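Heads up, one of the protein chains got dropped from this complex, but the rest are sitting where they should.
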Amino acid sequence: MFEYMNFHIAPWGWELSVYFFLIGTAGMAYALATAPVMFGGRFEALRPLQLPGLVLAFVIVLICGPLLIHDLGQPMRFLYPILYFHWTSPLSWGSLFLLMFAACVVLFWWFDRAGNTAPLKPLAIIGSLLGLSMPLYTGNDLMVQTTREVWATPWIPVLFVVLSVTSGAAALAVIGMIRKTDDADASKILHAVMLSGVATTLFLFLGLLLSFLYGSEEMQLGWHILNDQFAMQVWLLTLVVGILAPLALLVRPDIGRRPQILAVAGIASLIGAYAFREVILVAGQLPQLYY
Amino acid sequence: MPIGLQAEPSAGVAGKKRWAMVIDLRRCIGCMACVAACKAEYDVPLGVWRTIVKVKDTGQYPNTKRHFLPRLCNHCDNPPCVRNCPTEATYKHEEGYVLQRYERCIACRTCMAACPYNARHVLPNSRTRVKIGGVVDKCTFCEHRVSNNLVPACVQTCLGRSRIFGDLNDPNSEVHKLVGGMPTVTLKSEKGTKPQVYYIKPAQQIVNQIYSPPESYAAKSDAEAFYRHNKGRQFFGGVL
Partner (left out) sequence: MNKHFPVSRRGFLKLGGSTAAIAGSLGATRLHAMEQDQGGKDFSPVTGKERQAVPYTCMVCNIEDGGIAYIEDGRIVKLEGNPDHPGNRGKLCAKGNSGFLHVYDPDRIMTPLLRTGKRGESKWKRISYDEATTILASKLREVIDRSIKENDPAIRNEIVFKWGRNRTGGAVHRFMHAMGSNAMVNHTNICESSKKVGLEPSWGPDIESCDWTNTKYALVFGANVLETAYFHNPNAQRLVDGVVGNKAKLVYFDPRMGNTAALADEWFAPYPGTDGAIALAIAQVIMNEKLYDDAFIRTWTNVTPEQLIEHLKPYTPEFAEKESGVPAKDIRRIAREFATTKPATTFSYRGPAKHVYGSYQEAAIHMLNVITGNVEKKGGYCLPRGMNFNQPSPKPPAAKVPSALGAPPQYPLASHAVSTHMPYQIMKGEEKVAVYMTYYDNPVYTYPSSHVWDALLKDEKLIPFYCSFSPYMSETAELADLIIPDTTYLERNDPESMPSDLRPWLGIRQQVIKPLGGTQEWRDTIIQTMHKVDPDGSLGMKQYFAFKNGEEWVRAQFDGIPGLKEDGGYDYLKKHGVWPKYGSVDPVTAKIVDKNGEEVQPEFGLHMKELSAADMDGATIADNGAIKKGGKTIGVRINGKNMAGFGTPSGKIELWKASYVKYGFNPLPVYKRLASRDKKPDELVLTTFKVNVHTQSRTASLKYLAELYHKNPAWINPKTAAARGIKDGDLIRVTSSVGYMVTRAHVTEGIHPDVVAISTACGHSAYGRLAQLKQKEKVAEWALGGDPDIDHNVWWDDKGVHPNSIIKLAVDPIGGSQGWYDTVITVTKAQAGDKYGDVKSSLEVSIKDYEETLRFAYTGDIHKANHKEVQIDWDHLPEPHVGAGH
């Protein structure tokens, strides 16, 4: 007999890190896109991005539904989390919110096209809250796994929200550049959102690392795994590409607000946001695979 | 009353049965009879396990020792797997079992992520004779046998009589007396799961091997083969 004769696989794979990334981006893209309706005023500058933002959210929802369903072992039962709703499960709530969020996206778009402006504001508010719930609940999905130390911290949902806010802005910035909607005011808002988002991410990144370093046996193994199998995702993609590079580009507003720079920083932060999620989702499962 | 989101305790509820297992590690000889019996009982496919026995060698020649640690679902009294399941496909039976409703499970693997003991797996569809597949499965404490007044299959065949099974709430039961009278430990008790599989005299090494990946080539190469095999398959999340 040798030491191990049985092995386990990590239950959640790339489908979920892609989903977490996309749905967070969609949620915050929706919030930014509907901000003019919600707040008006300074946010009117974002008006040209409303339609692209909605389309983006819509496309992502279209991708995410099948992606999530595909990830199930029993795809035909995808409505069961709602049918057999279990209130202590974030996944049940998430399924419900996802469906409602998708509805908001579609309805907002529909009413907007139909020229019916009355429901837009409530839809913007509700939809944005639901959009916010996307990164929140995906983070909660991990946070409530109290048995996995890497996940079981309230910073995870916070991090996911921050990553999503940045990603939402970044996605709009990229679209803005492509569509040449050169608008200094819009750039200003997106720049401010992205800069504060990336800065906060750096702060959270360092905090999480510290918790690994000072952690229990499981966290120490987590640290080892990060540096072993995920070194590229952690240090290169998340830290350098995803945080430091955008920070450097954005830190001087005069440069950072140029649409091209903003877009480049946006792409870099998007890469980082995905890498960070993959690190947390996948690496977070590994320390106890051998248990 | 459950406090917050914690489960209602099933151990120590008067008038109710609370099935539990005691594993006397002094008596485990690593024969793997339990593993084979459990596989046969449920047509458990290759690559997934309801129960396993971990093996660990320690020390230096000639002061070498070998340790065994049989493992299965702990039928936790505060099961995180049940708490997080979006469909209540997994649930806590009033006699303490944590069970699966196959017809409801969507195989989202939330429960697998929640279980700190790796006690759960996705059942492959390709099985020898039983046609249930593509859902999450785990040890049932042999509910179908126990409710027919039999011990679980792994207990039945245990060569060392290391596995002992019974009703913890019955003051005359052997498990009650063992848990009451012997120093026992449960695994990862700090996780708050309140496991109901109790171990007698575990060696510290084996309890502490909690997060240790295989060290020997023999085990490492098997682990690699296992991951290679699973890599192309659905539900593969692990990266080695």
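Here the chain labels run A and B in written order, and each chain numbers its own residues starting at 1.
By definition in this document, contacts are C-beta pairs under 8 Å (C-beta built on N, C-alpha and C of every residue); 3 or more make two chains touch, one makes a residue touch a chain.
This one's a predicted model, so the numbers in the text were calculated from it and none came from an experiment.
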For chain A, residues in touch with the removed chain: 1-2, 5, 217, 220-221, 224
Touch list for chain B against the chain that is not drawn: 24, 26-27, 29-33, 35-37, 39-43, 45-47, 56-67, 124, 126-130, 132, 140, 142, 144-146, 148-151, 153, 155-162, 164-167, 170, 172-174, 177-178, 181-183, 200-201, 203-205, 208-209, 211-213, 216-218, 220-222, 225-226, 228-230
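Please note the rule applied: only the chains that are shown with their structure count from here on.
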Chain centre separation (chain A, chain B; CA means) in Å: 35
For the chain B and chain A complex, residues of the former touching the latter: 5, 30, 32, 49, 52-57, 80, 83-89, 104-110, 112-118, 121-122, 134-136, 188, 191-193, 210-216, 218-219, 222-223, 226-227, 230, 234-240
Of chain A, residues touching chain B in the complex: 1-14, 16, 71-74, 77-78, 80-81, 83-86, 88-92, 95, 141, 144-148, 217-218, 221, 229, 282, 285-291
